[in-house]
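One protein chain omitted, others in place.
Letters A, B, C and D mark the chains as written, and numbering starts fresh at 1 in each.
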Amino acid sequence: ATTLKIGSAQVSIASIPVVVAIQQKLFEAEGINAEIVDFDGGGPAVQALAGGGIDLCICAGDHAMRLASRGLGGAVLVALLDKHPYSLLAPSGSSASDLAGLRGKAVGITSPGSLTDNTLRFMIRKLGLNPDNDYEIIAAGTGASMRAAIERGSVMAGMFTTPDVQAYMATGKYKFVADFRDLDYMALDLIAVGSWLKSNDATAHAVARAIVKAEKLIQSDPKVVEAAVHERFRTLSPELVTAVAHDAAERSLSHDGRAQEAGFKTALEMLRVADPSVKDLSYSDVVAVRYLP
Amino acid sequence: MSEPAASDEMIPLGEPGGGKAIASGSSLSIWLWRIGLVAVLLLIWEFSAGRLYNEFWSSRPSLIGERFLALVAGGEIWRHLGATVSEALLGLLLGAIAGTPIGIALAKYRRAAEIVDPFVMGLYGLPRVALAPMFILWFGISLLAKVMMSFSMVVFVFILNVTEGIRTVDPDMVDLMRTMRAPKSYILRKVTIPSIVPWLLASLRIGVGLSLVGAVVGELIGANRGLGWYVLRAGGQLDTTGVFTGLLVLMLVAMIANQIIFLIERQVLHWRPATK
Amino acid sequence: MSEPAASDEMIPLGEPGGGKAIASGSSLSIWLWRIGLVAVLLLIWEFSAGRLYNEFWSSRPSLIGERFLALVAGGEIWRHLGATVSEALLGLLLGAIAGTPIGIALAKYRRAAEIVDPFVMGLYGLPRVALAPMFILWFGISLLAKVMMSFSMVVFVFILNVTEGIRTVDPDMVDLMRTMRAPKSYILRKVTIPSIVPWLLASLRIGVGLSLVGAVVGELIGANRGLGWYVLRAGGQLDTTGVFTGLLVLMLVAMIANQIIFLIERQVLHWRPATK
Amino acid sequence: MASRDEIRGAGGAPRILLDNVSVSYATQRGRLLVVDRVSLAVDRAEFVVLVGPSGCGKSTILRAIAGLNAAESGIISVDGKKVDGPPEHIGFMFQRDTLLPWLTVRGNIEVGLELAGVPSAQRTTRIADLLTLLRLSEFHDAYPAQLSGGMRHRVSLGRMLAYQPAVMLMDEPFGALDFQTKAVMGRELLRIWETERRSILFVTHDIEEAVALADRVLVFSPRPARIVAEHRIDLARPRNLQQLRTDPAFTAYTSAIWETLGDGEPVSA
Partner (left out) sequence: MASRDEIRGAGGAPRILLDNVSVSYATQRGRLLVVDRVSLAVDRAEFVVLVGPSGCGKSTILRAIAGLNAAESGIISVDGKKVDGPPEHIGFMFQRDTLLPWLTVRGNIEVGLELAGVPSAQRTTRIADLLTLLRLSEFHDAYPAQLSGGMRHRVSLGRMLAYQPAVMLMDEPFGALDFQTKAVMGRELLRIWETERRSILFVTHDIEEAVALADRVLVFSPRPARIVAEHRIDLARPRNLQQLRTDPAFTAYTSAIWETLGDGEPVSA
């Protein structure tokens, strides 16, 4: 069997379809032995991908665009998450109710140059403000680091993703300042580089088949999703597992592995604002639909 | 400093045959003290958690103990422990094996050393975390990448300590060997290396911590096992008990390593009279 | 080892008055060598990039130089450089100021040291990266947090090196001082501290690298400026030129720090005869 | 200079008293008895010389008096106080010169002055005087590594003299000096001792030196050190070291000491 190393930029729900594919032996059925490797953020993961340390990456679509733009032939093999994964949360006592209300305050992103950074800057610009002068954008990490930054008052609000969003909201001590999770966005996908696709054509087809099968299964069987959520987020309470599984299946996970055109457009627009060196790409430059079943 | 003699070897005995007896008695009491200290700290922690501050941030010794036992019982711990310890150990050993001769060479060939010295320091000044991508690129996502990460922290400690240590070697001892036309390798073996044993031991001690840090950083950049990975994943999921459990195991590893170095030190430096 | 005398002080001169002249001549040639070495490396890099391997991974010296000049011209560099240097420098100084006395205390009070020693090592073994949330919680996202991160790396180097260094102090010198009933502080000042100067210098050298690593790790967990932050952002955007530019500046910082320590060493250890 | 003497009081008790003192070292091969029930008393202003075979335990006795080694049994007291750590007003010249290598000659001598509490204003002239006495004026700013063996020993001596101790323990202080220098140093030592009435315990292997300097010469057996003979030297003071060599009384003393020393160990081993 072919062994595949699949990098995960961070532990996020985007990996649920991959976990389902592993748990439900969908990869096995294709003669593939898959293993997930966790990274501390998208940067290292995509660099490992480009360097050949991993075969595939559960990474932001941005990275596929950057790779494509820099001539490395990055491509979205299967879409995993169709919606933007982040929300901006603040303690419920905060005076700000929207992004504009945070003007002059410190806002936490996960790391510089990341999706949270780009999104926030884009949204601030849309308000006609300058992200560098009107806000203090601070890289505060994920998980416990971000929570510590908020509790310490170092940042007034922070970018959170599933399942932290559900967990924080469940405490009743937080509120949404901005929820980007309804935004169509080419958020997280299974990404490969061109050279890998070229030399692993059959495997690429097989992976796409397995993942799409998993995505279908997710839509039809909540138990499967819960099992995968539990595997990935071991410390969540059963209620939260259910809530997260439901939210994910319902709202954000891709149904068919095909990246949405609208999401691609938004993502590219945002990226090019943050990083003008990225070329104007077309959908087909980045998304490799031909592997999808 | 008011008592004229400690219970160290080479120092006259206060009472006949007193030396050994005191030593073994005190090693027991030292362990009692250590255990007592731990117990008190744990009790304070256990009972202040949730009272003096939010339990989320500190977890509780009882929860950590429970998790630890679960990890041991489930056998999961060995996977993580094995990964991290082998990464750190290999990094440490490689660092010592490569760093010591480089340090010696830098101390011996002054001219060459002066030329490359700034570059060595420059390389050393590079933050490994930021180099993570390069490591992945060069060494892949393998044991090797983590070992090299660990190595890249440790090797400089050996280089810098050994270089400085060699400058403290008694020039007369070297001169004496030279008059007997001792080959360089002989001088190295009989004078230089024994002279820098304290420097090597200090490097090992410093290296233990750094090799663990290196292994954890290595796991941070791409892994699916290891104590660092465990801690990081727990941190990412706001599982404080998991974070502390992982840290606890890392602490224990460092402590055991330290104890081993202590035993080596006793073996190797038994000739040395004690300073008071 | 075949030549009877090097051009060091304290060694008889080969020719009358030769010592000084040679020394200054060679310091120039050392710089020429260094510059030549850099030039050769840069040329190889420049011309192999894009030929032998993908330029994406290595950028090019010319691009890096361009970026560097742009950063300097735009003044942006000072914000990052200032942040990182002040974090690292404060961490290093605090580490030295706290670590040295702790190391001395651990060496002097053997019993107490034996009890706490494993705990010190245990703390040292904790990966700082994993402690990031604690640092944010305790020190916020401020200069302090990064300084403490840097400090927490450096302080152990001083503790461990100083503890080991004190054990190498000549017991006779201490005994002699004791016969004259010198106060402990006097012995410390006149015997202990001067004896461990090489250990302090080695710690400083090791500390330079670690304090930079600490500062960068600190910037990684919460910052909006600093060289670490800059490198990280560039890495996140796959901007290799940016990564290398940031690393280049970090290297330069480490080199300059090393040169400063070298000058200090010459000042402080000029009494020491050279070992060959 | 007299002030330091006064604080010490002037009782008639011996300044140094060893009562049945034994000292052992712990070694890999068990306890090594080095000093075996030695009793001795040194009066104020007495100059006592210890002689004995190499390795017999002379240095160990001095270390025990200075409170650096603990006695295994017996009692040591200095100025009536039981020794338990270094006693007051003791100056010790180790067998091996223990100069601080990072201090210049001047700096090393200054250590003695500082610890004697000499105010810094007076130090410069005291140091200059001592350097002249030691014939090292030219080398005041040299580091120990730049000195010859004999010069280092002289600096050691200078440091001890700078401290102005009431009790001087001197372990082969002139061993590395040529006869001329030794004679000068001996004369200076005697001058200081005679004008300031200090107690001196002096180890040497040079019997003529012993007789020339001492009030009393104690001869030790090979290890473990026991006192095998005591010679009271009743030569008039002040002594002229040059002339002594031709004095028949002097030669008689040296021969007597040779005799008792010879008993210690057979010459034809």
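Definition applied: a contact is a pair of C-beta atoms (placed from the backbone, for glycine too) under 8 Å apart; a residue touches a chain by one contact, two chains touch by 3 or more.
Just so we're clear, the structure is a prediction, and the values are computed from it rather than from any experiment.
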item: Residue touching the undisplayed chain, where the options are B:R34, B:R79, B:R110 or B:R178; value: B:R178
item: Touch with the omitted chain, as defined above, among D:A142, D:I192 or D:I227; value: D:A142
item: For subunit D, the residues touching the chain missing from this view; value: 25, 27-29, 51-56, 59, 95-96, 135, 141-142, 146-151, 154, 171-172, 175-184, 205, 207, 242, 258, 261-262, 264-265, 267, 269
item: Residues belonging to subunit B that touch the chain removed from view; value: 10, 170, 172-173, 175-182, 186, 190-191, 194, 197, 271-273
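Assume only the chains that are shown with their structure count from here on.
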item: Between A-B and A-C, the pair with more C-beta contacts; value: A-C
item: Interchain centroid distance [CA atoms averaged], subunit A/subunit B, Å; value: 38
item: Junction residues of subunit D - those touching two or more other chains; value: 67-68, 85
item: For subunit C, residues contacting two or more additional chains; value: 57, 132-134, 137, 170, 175, 178, 220, 232, 235, 272-273
